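In what follows, a single structure is set out as structure tokens and then discussed.
The other protein chains are all here in position, but one chain of the complex has been omitted.
Then we have chain A:
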Amino acid sequence: MSDVVEKTLSALPSLLSLDSQAGAGKLSPSSKLGNLIKGITELTSKHEEETLIKKELESIKEQVASPNTTMRQMKEIMVRAIYCEMLGYQASFSYIHAIKLAQQGSVLEKRVGYLAVSLFLNETDEFLLLLVNTVLKDLQSTNLIEVCMALTVVSQMFPKDMIPAILPVVEEKLTHPKEIIRRKAVLALYKFYLIAPNQVQHIHSKFRKALCDKDPGVMTASLHIYLQLIKENPESYKDLTGSMVTILRQVVGGKLPLDFNYHSVPAPWLQIQLLRILAYLGKEDQGTSEMMYDVLEESLRRAEMNHNITYAILFECVKTIYTVHPKSQLLEKAAECIGNFVLSPKINLKYLGLKALTYVVQQDANLALPHQMTIIECLDHSDVIIKRETLELLFRITNAQNVTVIVEKMLEFLRLTCDDYSTIDLVGKVAELTMNSVFSLGGDVMQPDIPNNFLRLLAEGVDNVEDRQLRLFAVDSYVSLLQGETAKLPQRFLQVISWVLGEYSYLREEESDPGSVMRLLARLLDQRHTSTETRSWVLGAMTKLCSSPVSVALARDVCERYLYSGSLNTVLRQKAQELMILSQDTKLRARVLPAEGRLESPEVDSSLSFLDGYVSDALAAGAAPYKSPHQRQEDLVQEKALSLEPYGLSLPVSLSSCSITDRRSPTLLSMSSGLSGNSTELSHQEGSTTLKLEGVKRVWGKDGYLAQQQSAGETPTPLVELPSPLLSPQSPPSQKPSSGLEPDQEKRQLASSLFVGLGSHNSVCLVRLPSTVWLFIKNCQSANQSNVVKSLFKPFYINSCQSKNHGSFVKVSGIFAARKSCQTDDSCCFPPQISCISGSPLKEVKGHSVSVCLHTVVMKRASVQVELAGLLSYQRPLGQPQAAQFSLSLSLKHFLRPLTVSTGDYGKMWLSFSHDLKQNLRLVTTEHQEPLTATLDALKGKLHLHVVDIIGSEGIVACRLLQGPGQGQPCLLHCRVHADSLAVWLRSPVPELPDSLLYHCQKALTET
């Protein structure tokens, strides 16, 4: 506290000097405020503060009422009044004086008067009417400051009905010579448009003029209006698309004055505004969307990943790309961008990544697949906001197969956060919706405890407004469900419906006739497909409901049918009997089922002590003592001497006894890599030749299984590797998965259950062939740089795993075609970007054996990403020739190799290359390394670059692109630390290489 006071005191002189010209003789006005503030700082209790402020307000009240108070003093008093209001004390007596100050004060007093008005009042206050004339006068003033103040207060708040009085004057300001006035006038009109759109309808043409204003500030201001107009009615403004695209292109291209830069990014606010407008214009409109693809791509490319502001632009850009008519190439880049967000260690970006994913999975649920593990991690995040966003995301990808797990997760979350009413409200609805839409799909296969949990959720909780709303919502939605076709609803869902209706129908009783729910339930009983169990739930619900005469009559009908038309089911008969008696006897019913007692849980004597007397009597009479079901079962077991213990999980193929060939069977592969929870199932089913692919999908990522694991921050599991000429067999095949992986396995299991049903066809690396042939394509990057043949090799593992017939073999021959992915838009006019230059033929593959064939792939044209597709044809001894297609995505970094040159050679090469590109990149910071070294090391590690030299704050780096036999084309990088980013200059003789490489550098650094 003391240093605060000290600082306060030291701040005082400067405060006094600020108003040093203020009148002499009287007490300095700010020292009064200063004293007040200082006084408050020194107080220790809330009570003392109250007393002090009360005193202060009394004194203010006295002063404002005094006729001798000058406007000058009034200004100072008003500041104190604002301060008291900010502390939460009412100073409403001063409002009228604030208006007076704005009316009568000189310019600087007016300024405070207007400020006080805008802080004290709001649009609906009648006091504001007193201000209209003042505003009008000030708008017409010859003093610029007065005009500005009037426009500011008008855009802040203005009585709606009074707009016509000042509209012509504000309109006039649109042609004012000063841009600051034009800008404020535009914003004032924007405000008018928001509160009274009809009143400004006639000046739309003037808005267009503002859009074309030579001052970028005025133009930016006009976009607020256009965003609103276009949002409401995109059709009428399609003609503006061209202009918007042009403006954005100019902004992105840095054509605006430097004043508009924000942290060296050109006018980010303007960019985002334009992107939002483009989203509205291009939505569901292919023609319009096509006009903006180029500029969207450019925005995406230009936004360097180094500052929050560029992330803001990227985020908006991604949103726009996913809103307008889709273009696959852009979508691909946007998806990648989302990936960067999701993987970012910065929590804000992670949140936005999840948010973006939530948005895009509605179009393509598969987009969530690459981020399974991250999503699982976010589900357990310590920040509740992240958790909630993750649940929202899961909610969007809910389908019949994963609903159980997702709903479970939601309920878990709900139980933890029951204090936060808004969370309950939101997620409760989410759960509710899920229940309704997916209960009906997957209801019967669901674990019984899920509906139970759901019912408990509904029943628990205090009887507050939110809970009531949730229950009423449930009742209403169920009633409308029952009114429709019920034959397809699962039994368990019908039971939930009956219970909810029985408990909570009273919530809607006021608005509908009491018999309607009863009739719906009775109809349910009449239907043939309703199971006995469900019927008893329905009867139970009816018992709770039969309070009105209509319901009693209905109940009697139902009961008579059950009791006299001879239903054989005792449970149903009993329920019907109960209903019969209780519906007739209101008093008894009120005792058994008290209406207000619904919420209290009944006390249950689980020890059944009230039966003690009966039991001892029975025992005395010679009855056998009670045995629990467990005991009975044990007795049974002993009698029959049969083991009912479930068989322990045993591996059908024992690891140690594996022969060389066996090691490469897919079974073992999946087991030793701990693929998923399905692995045991996989092995059990080996003999039956149908392997379950569900849930295993996508565990093999783009870069193979290992890479994905590393990205999740875990130790790599040993993979069964084939010794290839380039790969030292570093991982012993028989190594068992370490036990440390278990929690990870759990997560993966969760992942597979969460993401089940989201199939992906284009990037599955585990290709399933017809019959029993499996093809494993693994991406083996050459790590051994001393090898002469420095190329990218991709072994294809073709395993035949037929266990029934050992003698059979499969003939496999590979035909490889390289196809370029949709990376650039000139896909049709250029030759393929990669080609296979060599390959070994495949041999016959006998049962339980592996054949390896190696193909070398090189990149013909530099490109960020290419796709390798191929056809594998094979023939079984007695079968027809068959073929299987596969595809594999390769990125530029697979084709990059370090280029070892001397600094001198580097200099010579640098001068001779013509294609260059400059960009700023993010610097990597570590604890024990210089940022430059750390950054270059990161690039070296991820992209196989060679760091030629580091001198001071500069570094030179070289690499080459594999493009066929020989050395391959080089690319040189010159890096310099500039402020807190890395200025990179790339040069190469290959036109596309710098651009593509830069992209990967950006990506590599973002992931670090």
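Everything below uses one rule, namely that a contact is a pair of C-beta atoms (placed from the backbone, for glycine too) under 8 Å apart; a residue touches a chain by one contact, two chains touch by 3 or more; residues count from 1.
Just so it is clear, contacts and distances are computed from a predicted model.
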Protein name (UniProt record) of the chain left out of view, among "Proteasome subunit beta", "Cleavage and polyadenylation specificity factor subunit 3-I", "U3 small nucleolar ribonucleoprotein protein MPP10" or "AP complex subunit sigma": "AP complex subunit sigma"
Residue among A:Leu52, A:Ala165 or A:Ile180 touching the omitted chain: A:Ile180
Given A:Leu300, A:Ile386, A:Ile406 or A:Ile956, the one touching the chain that is not displayed: A:Ile386
Omitted-chain contact residue, chosen from A:Gly217, A:Gly254, A:Pro326 or A:Pro931: A:Gly217
Option touching the unshown chain, where A:Tyr237, A:Tyr293, A:Tyr322 or A:Tyr351 are the choices: A:Tyr351
Per the touch definition above, residue among A:Glu42, A:Glu62 or A:Glu123 touching the missing chain: A:Glu123
For chain A, the residues touching the chain missing from this view: 7-8, 11, 15, 18, 21, 30, 33-34, 37, 79, 82-83, 86-88, 90, 106-108, 111-112, 115, 119, 122-124, 142-145, 147-148, 152, 155-157, 176-178, 180-181, 183-184, 187-188, 190-191, 217, 220-221, 224, 259-260, 262, 267-270, 272, 308-309, 311-312, 315-316, 347-348, 350-352, 382-383, 385-386, 388, 422, 426
